[in-house]
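All protein chains but one are shown in place.
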Amino acid sequence: MTANISCTELQVRYAETDQMGVAHHSNYIIWCEQARTDHMRNLGVSYRGLEDQGIRLAVVDAHVRYRAPARYDDLIRIRCWVRDVTSRRVVFGYALERGNDGHLLATAQTALIAVDSQHALTRIPPGVRDRMVIVPDPVRL
Amino acid sequence: MTANISCTELQVRYAETDQMGVAHHSNYIIWCEQARTDHMRNLGVSYRGLEDQGIRLAVVDAHVRYRAPARYDDLIRIRCWVRDVTSRRVVFGYALERGNDGHLLATAQTALIAVDSQHALTRIPPGVRDRMVIVPDPVRL
Amino acid sequence: MTANISCTELQVRYAETDQMGVAHHSNYIIWCEQARTDHMRNLGVSYRGLEDQGIRLAVVDAHVRYRAPARYDDLIRIRCWVRDVTSRRVVFGYALERGNDGHLLATAQTALIAVDSQHALTRIPPGVRDRMVIVPDPVRL
Partner (left out) sequence: MTANISCTELQVRYAETDQMGVAHHSNYIIWCEQARTDHMRNLGVSYRGLEDQGIRLAVVDAHVRYRAPARYDDLIRIRCWVRDVTSRRVVFGYALERGNDGHLLATAQTALIAVDSQHALTRIPPGVRDRMVIVPDPVRL
């Protein structure tokens, strides 16, 4: 795995399960966000620092394909990478796997745009954009 | 609005906001679920009753396009309808609007499959499937 | 029920259940918050308006007693009232009941203090404090 694909690990919380006995599907969106901020940090971009400069990255599109359920206490490994980036928009890809056997649980992608503190469209700072190295998808999304 | 498009209203909770000052994007998935169970109830299908029969509908695909932010205390109106249904799979569409001015906040679609209590693939009970009337999209998704 | 005890109704969401088959206990804190902002609105205080003036009410103490589980799709009725108020601190009481039979599910209390946008301690605006009418507990907390 290259530095341009990050790897985040987390454990499914009890509060994240539902009465179907599996992790509720809304949590994958939150887990991807955690993987994305980890990936940005690995690329040398602090999302917290970006916000301090008055720039936010707002999610405009999220698409998740659920392939197998995740269960309470399962270790989840999330690979995250940049699929595409332009001056105002960046697309991240995600592969969520079960930690103990590498079984693919879900794939996802989210598109984000840069906005200022008034939610007006702005540019991704060039220094940030330069760090967002595009890589080919390591799995089919 | 026909009976085959349901309308659910909810108010953005404080706990649903994030430090960007808007509703966090993961909540839309939860709101759509609420709209979907309301729509099924309107069609004469109780999701709670379905589970009592050992049938669950598991989300296998979720896609949300976020068009404008929702804010704390905003009234959100969600229209929900069936886009497609087969013997094992049903696709719902959603349009989320701001209650006070009808501004379109987001559109979404989710695909669900029928599984039994062991998460094995099964059929949507024919009596349930018959009630899932497909309607043309009232907005572009 | 007097105007000084508010009544909020909500339905348990599927995403709020856990694999124990009941509503996860963390949600009661969120439901109480909804009841509290409803109660403030009934007393003539908009929490959204308060924030626009730069005043926030931050929870400093929360105590919930869970008496019976709430289940998916259950209607929950929450009574909320002011137990105590001083220049800087207000304590709310809550009784959560099952809608269909009035069975008491939980009682709770939360204490909040006024803070400014920098999280520094401040006073509850006198006009707000005056509206926060203290009532005797309608149930034993």
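Here the chain labels run A, B and C in written order, and each chain numbers its own residues starting at 1.
Just so it is clear, a contact is a pair of C-beta atoms (placed from the backbone, for glycine too) under 8 Å apart; a residue touches a chain by one contact, two chains touch by 3 or more.
Keep in mind the model is a prediction, meaning the values are calculated, not measured.
Student: Any idea which of B:W31, B:Y72 or B:Y94 touches the chain not displayed?
Tutor: B:Y72
Student: Of the residues listed, B:S6, B:S26 or B:Q109, which one is in contact with the missing chain?
Tutor: B:S26
Student: Hey, which of A:N4, A:Q34 or A:T122 is the one touching the hidden chain?
Tutor: A:Q34
Student: Mind listing the subunit C residues that contact the chain we can't see here?
Tutor: 19-20, 22, 25-27, 29-30, 33, 51, 56, 58-67, 69, 119
Student: For the chain that got dropped from the picture, name the residues of subunit B it touches.
Tutor: 14-15, 17-22, 24, 26, 72
Student: In the complete complex, which positions of subunit A touch the hidden chain?
Tutor: Touching the chain left out of view, subunit A contributes residues 11, 13-15, 30, 33-34, 37, 47-48, 72-73.
Quick note on the criterion: only the chains that are shown with their structure count from here on.
Student: Since subunit B and subunit C are copies that touch, is their contact same (over half of the numbers shared) or different (under half)?
Tutor: Interface between subunit B and subunit C is built from largely the same residues.
Student: If subunit A and subunit B share one sequence, what is the angle of the rotation that overlays their CA atoms, in steps of 5 degrees?
Tutor: 180
Student: Could you tell me which two chains share the largest number of C-beta contact pairs?
Tutor: Ranked by C-beta contact count, first place goes to A-B.
Student: How many angstrom between the C-alpha centroids of subunit B and subunit A?
Tutor: Their C-alpha centroids are separated by 23 Å.
Student: Touching at least two other chains at once: which residues of subunit A meet that condition?
Tutor: 19-20, 22, 26
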